[in-house]
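Complex shown without one protein chain; remaining protein chains in place.
Chain IDs A, B, C, D and E follow the sequence of writing; residue 1 opens each chain.
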């Protein structure tokens, strides 16, 4: 399936922290650590756990750019 | 300056495409290509151009996770 | 592929409007019209055109709720 | 009141799940289930509950498009 | 109408810049300048123009916090 989101990075889940409504998933992808905040329900329905191979997906409109002065 | 956005990746600008209102900035960071859509005004005021060292910044609430069935 | 975004609606592309950097894609899904603003590059690489069957994807953190007083 | 967000879907609240900071609101709109993650404070101040008629609001820049290969 | 977005700031439009697909609207609100990027179609359908009294609306999940070291 092709998705319009231009940023798709494959990696491995390093950590999953569960809240009541939300969950934090930390993915190691290409030497970079990507942190995702998604719903607890998604983590449960997708059975996300440490060691899983996943793809992090980020729409380009959500990416900012910073530059040192 | 510390920013609450958990995803901050340093890289080099590979391409800048200018529109009337928006602009597309492609950054190569740690072997990954990160695409950002920001305003033309930001690109101009920050004088963003190919070769610049920048940091891409992404709030964790904007990161989705996908997993093959 | 399972995606953590909880809102996924299948429909048909009704209109595509191309800008220099961005593009507007209007999808009719289950009697509702869903408007998406994505990059021109995505529309071109995915060869999106009127009549295509697509799925609109929306992360739940991006959905607001309004209620009449 | 007119809002620039192009995606506004009227429906009925099917479920509300409360966390400490966040809350999940599930709305049935035109045969589709729309999931929203908003703050607990908003759910409380708006007194959102199952059976309420509400409108889900989504800015177009937050909508992605996917297409089968 | 109550909206779950916690950040709603009333102000006056100072500038409108039109692109092909997108538009930039600058609003002066309480001594602060708030910049919004929305679709050209919304600006046109809402007939947004300099001098209009408007409310800028921002979902709390989109707000980051930065602190000097």
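Keep in mind that, in the parts below, a residue touches a chain if its C-beta (ideal position, glycine included) is under 8 Å from a C-beta of that chain, and two chains touch if they have at least 3 such contacts.
The structure presented is a predicted model; accordingly, all values stated were derived computationally and were not measured.
Although one chain is not displayed, chain B still touches it through residues 1-6, 36-39, 41-43, 45-46, 55, 57, 59-61. Contact between chain D and the unshown chain involves residues 1-5, 19-22, 39, 41, 59, 61.
Mapped onto chain E, the interface with the missing chain covers residues 5-9, 24-25, 27, 29-32, 34-38, 42, 46, 48, 52-68.
Note that in this section only the chains that are shown with their structure count from here on.
Considering every other chain in turn, the ones in contact with both chain A and chain D prove to be C. By number of C-beta pairs in contact, C-D leads when C-D and B-C are compared.
Taking each chain's centre as the mean of its C-alpha atoms, chain D lies 21 Å from chain E.
Our note on geometry: chain A versus chain E, Cα centroid distance of 28 Å, whole angstroms. Touching two or more other chains at once are residues 1-6, 36-39, 41-42, 46, 55, 57, 59-61 of chain A.
Taken as a contact graph, with one node per protein chain and an edge wherever two chains touch, the assembly fits none of the named shapes, being neither a line, a ring, a star nor a complete graph.
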